[in-house]
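First the structure, which I've put down as structure tokens, then a few questions once you've had a look.
One protein chain is absent from this view; the other protein chains keep their places.
This part shows subunit A:
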Amino acid sequence: MAHFETEYQRLEASYSDSPPGEENLLMHVPEGSKSQWHHIENLDLFFQRVYNLHQKNGFTCMLLGEIFELVQLLFVVGFTVFLANCVDYDVLFANKFVNHTDSSKVTLPDAILPMDVCNTHIRDNVFVIFVLIISGVFWLHRLVKFLYNVCCYWEIRSFYINALKMSMSELPYATWQEVQARIIEIQKEHQICIHKKELTELDIYHRILRFKNYMVAMVNKSLLPVRFRLPVLGDSVFYTRGLKYNFELIFFWGPGSLFENEWSLKQEYKRGGNRLELADRLASRILWIGIANLLLCPVILVWQILYAFFSYTEIIKREPGSLGARCWSLYGRCYLRHFNELDHELMSRLSKGYKAASKYMNCFLSPLLTVVAKNVAFFAGSLLAVLIALTIYDEDVLAVEHVLSSITLLGVCITICRSFIPDKHMVFCPEQLLRVILAHIHYMPDHWQGNAHRYETRDQFSQLFQYKAVFILEELLSPVVTPIILIFCLRRKSLEIIDFFRNFTVEVIGVGDTCSFAQMDIRQHGHPAWMSEGKTEASIYQQAEDGKTELSLMHFAITNPHWQPPRETTHFISQLKERVHREAAGASSETHPLSLSESEPRSLVANILAGPSTLGSVHFACDSSLANNAVTGMPGGATALRSLSPISSSLHLRGSLSAAHRASGFTCRAMTGSGTDARTVSSGSSAWEGQLTSLVLSEYASTEMSIHALYMHELHKQQSRGDLSRHTWHRQESDESSDSIPDEVRSEPNTRSRNFPRSQTFPATLPSPGASSASATGGTNVGQDGEKAQSSSQRRHSGPAADHFGTAGKVVRTARVAMGGWAEDGKASSRHHEPVQEETSEDELPPHIHKVT
């Protein structure tokens, strides 16, 4: 019994209930901290490491990989210096005669200069020393980083083994979803995060992808200066790793960045009060970082060249065709990424789209080049044939000077030419290919559909899907271009950036500050043209472009079936799923297409799947984009994905699903039911979510997501027909748009008078053209006068379900802008209004250059 020092005295009782002895004291048993995994300080970093370790297939693989990388770096530098300084090329090229006592043969050691000569060579050459110092510093940095990483990841390894009960050997074969489920499970036991009893999938994603979500949102809202209109090259995109690194440095973690630490934005950036001052500060920081980039430019340039040289020459030698191969550009990855999509999910999606995408690009071989290439290939081929034939006849031909090199060169030449000659058996069907691509990449600007065969579309697609050679070239140019972009383009955007971070940062308990777009809240960021009409309260400034919120939400819900979204969101998801399933069922059950359009409004899935070979197509016939659907309907496609586009798609899917069910030994109630019973089918998805193992599920999830993405695009297309399309693709720079304001102001009343007062149902008194009136017109527009017949017929076909989406017109948007997201910043400087004008002017004006009509 310890020390009584209180004023409250103990009562002297006659009995003693606890005699002064220790045997009757209340004894406690300490729980101790059985594991060290409770209450982790930096959960962001922790989850990122857990994810990284999973992606790198366990500790050993990662360790080996990093060690080899270090060795490789040493080798690159050492070998370059050696080649430059220690080789006597005169000996190699036999320009200099070597005296040998025993034999006349020249050996490799003869060509190598002795050590001391070598050393003086190196010492005399300032440039070499410069390169050596840079690479030495770089290498040491990598080494320290490596050692640090080993310590950190050792801990993560023991987390996997002790807490998650997964050994390193089984890690490569576990899906991330499994790992994640276990993390959620152990949170209950260990309390890794102390704010909540339970973690959700979204929490983990938020933490891992906090900054990536911001980047995706900024690209989505066209905030980052990555598109440029150049005098000769036209519209182009420049976004390299160097530039990305600088952006991240400025926004997220560099000295004086906007973020205080990994999880919270600095307080002053959350308040609107001194935004101008903050913007000035950001601008000057960007300037300094730009200047630093400029100063370091030679260093970075040398490094890039060295690195590129050694990683790519070997590939070029081995297969010259590989440079022609394309890859998804860095910008494309940002543009196509969903909110809350992990790297591996994105990569698998893009890889699936790769084949179709390169096929699509190959459709556009220039006929002129083809003719030239054919002939060049002919001549080169004949020369090569002769040389080879001669060589076969007598090997001595090879000893003749330059014969071996000309054989190699001719071979390269032929390979390059061949890549310009189209495959004889290839059929040109871009629209169909683009649809297959869309099924995987999930995003594309509105005006691509129906214009797939245009060269403009191809050019724009090539911004997402570029030549690898271009990619390498851009990377090499990046050290020079990056400072220019930073100083001249990004600096001007500083106020918009400050506003962006203030407006789109929310603090989530247990997660910290995240990008509000990443919450995937339809109400806050939904886009009325993307199925969230009526549900969204977002102003234009707040809406995510290209239906990103909606598609991301679907993607996340499908990949993480156990995630429990907020109630409204659940409603949205289930509604959409049900519609897709019902219409898929409807389309497949009614095999006779005529009955479809006669009796009931066309279902959208039927549209996707079957193509309008019906009455509807008469109306649509003039509309080239839908006519292409008929092409889609034809069995063709020739890809692994054809099951998505042709008629039999839904049958295929469900067939394969039920096969999977049987294979995994589950009785398959939902799937064996006939397609006519819509309810069972729609409940099907939840049924298999519960039953199938996560691996099986994740394989089908991507297919399901593809169908949903196609469906949403189709719906969107039908809704926005007649609207001037609004897309991010050719958003102007805010500065340029400032002179288009008068236009926009003038055009506003015009559009209103054109759209509304003519309607019979809305005679003279027009209520405020808000969402309600717009949705009301949707249903009654059918009887409108001739000029609008086109669009009204389309509406009729889109059916009652889609009716109220019908006229999410411009008017709604202009009305919203007035009270829009910027309203809170009342004190309007002239700079400050630009974003609004930018948004509106684009809505009203037709897209400028590339809009194909």
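Following the convention adopted for this analysis, a contact is a pair of C-beta atoms (placed from the backbone, for glycine too) under 8 Å apart; a residue touches a chain by one contact, two chains touch by 3 or more; residues count from 1.
Basically, contacts and distances are computed from a predicted model.
One subunit of the complex is not drawn; among "Vacuolar protein sorting-associated protein 33B", "Autophagy-related protein 101", "Small ribosomal subunit protein mS25" or "Armadillo repeat-containing protein 8", its UniProt record names it "Autophagy-related protein 101".
Shown as candidates are A:K145, A:R229 or A:H344; the residue that touches the absent chain is A:K145. Of A:G58, A:G290, A:G450 or A:G512, it is A:G512 that touches the chain left out of the display. Summary of contacts with the chain left out: across A:P114, A:P231 or A:P255, the touching residue is A:P255.
In the full complex, subunit A makes contact with the omitted chain through residues 1-8, 22, 25-33, 36, 38-45, 48-49, 52, 141, 144-145, 148-149, 151, 191-195, 253, 255-256, 260-264, 266, 268, 512.
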